[in-house]
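Data block below; observations after.
Apart from one protein chain that is not included, each protein chain of the complex appears where it belongs.
Every chain is named by a letter (A and B) in the order it is written, and numbering of its residues begins at 1.
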Amino acid sequence: MTIPDFLLAAAVFVLATVALGLVRILRGPEDADRMMATQLFGTGGIAALLLLGVATEARAVLDVALTLALLAAFASVAFVRSASSSEGDDPKETNSP
Amino acid sequence: MKNVSVRAAMARGAGFFGFWLVLIGTDPVDGVAGLFAAAAATGASLRLLPPGGGRLRYAVLARLALRFGQESIMGGVDVARRVLSVRLPLRPGFLVYPVRLPPGPACNTFGALTSVLPGTLPAGVDDHGALLYHCLDVEQPVAAQLAIDEGLLIRALGGTHDDT
Partner (left out) sequence: MSLVLDIFTIVAVSAGAFFFLAGTVGLLRFPDTLTRLHALTKADNLGLGLVVMGLLPQAEWPFDSIKLIAIWLFALLAGATVGQLMARAARREQTTP
């Protein structure tokens, strides 16, 4: 088994693992739990892309992973902000009680 | 003071342009766009994070990075052990940590650093400005570990261990 084969197998394993975590989206119970499952899927997707990119020497895939890494954070921050503002609360939370 | 900010601007600009070269490549035509991007990034960074007076201590910073790596691995193994154990040994709870750093960038750095470390999760501040930590196991010596981390960070940022 060569290194690229191993990296491809690892990519499949990571992707399958985090896909299993998507069960949390069905189960919930809170929206935050669902969001966490998508965040885990995002990180797992980045890892799988990196493994694929290095294994196949397709360097553009690394750029895709970089973009994904930047965008994944925005999704979660947007979620927290909208969830908090619907309760009339500021997520930035100052020192005032 | 003006001298300091010019030097900081030059250093940051060079850093951003270097990062651009790494991401995009060294084609001279692309480099022109890179110069604009680096200038914009420098402007934003100077405005959002003005250069401070304190000097970074790189030796302490390296020790902090080393400790960070060690703790990440140890904590990660600890979390993994709890996850995979049949009995699921958890004693979750909150811990009030009276943080010594004043509110601001340094304190935020401390929060970010400790949030990545396994076993601790900053969950906001209480009414007295102390940080609230959620722990997977409240019987672990979490506060003592946090104090060591904070001491190292304070020293790395150029402060002394004892000043308040």
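Rule of thumb we're sticking to: a residue touches a chain if its C-beta (ideal position, glycine included) is under 8 Å from a C-beta of that chain, and two chains touch if they have at least 3 such contacts.
Source: prediction; values computed, not measured.
Participant: Just to verify: which one of B:I73, B:V96, B:A130 or B:I148 makes contact with the chain not shown?
Facilitator: Among B:I73, B:V96, B:A130 or B:I148, only B:I73 touches the chain that is not shown.
Participant: Using the touch rule from the top, list residues of chain A that touch the missing partner.
Facilitator: Residues 3, 6-7, 10, 13-14, 17-18, 20-21, 23-24, 30, 32-33, 35-37, 39-40, 43-44, 46-47, 50-51, 54, 59, 62-63, 65-66, 69-70, 72-73, 76-77, 80, 83-84, 87, 89, 91, 93 of chain A touch the chain that is not shown.
Participant: What is the set of chain B residues that contact the non-displayed chain in the whole complex?
Facilitator: Residues of chain B in contact with the hidden chain: 19, 22-23, 25, 72-73, 75-76, 79-80, 82-84, 88, 90, 92, 94, 111-113, 115-119, 121-124, 132, 134, 136.
By definition in this document, only the chains that are shown with their structure count from here on.
Participant: How many angstrom between the C-alpha centroids of chain B and chain A?
Facilitator: Once rounded, the distance between the two centres reads 21 Å.
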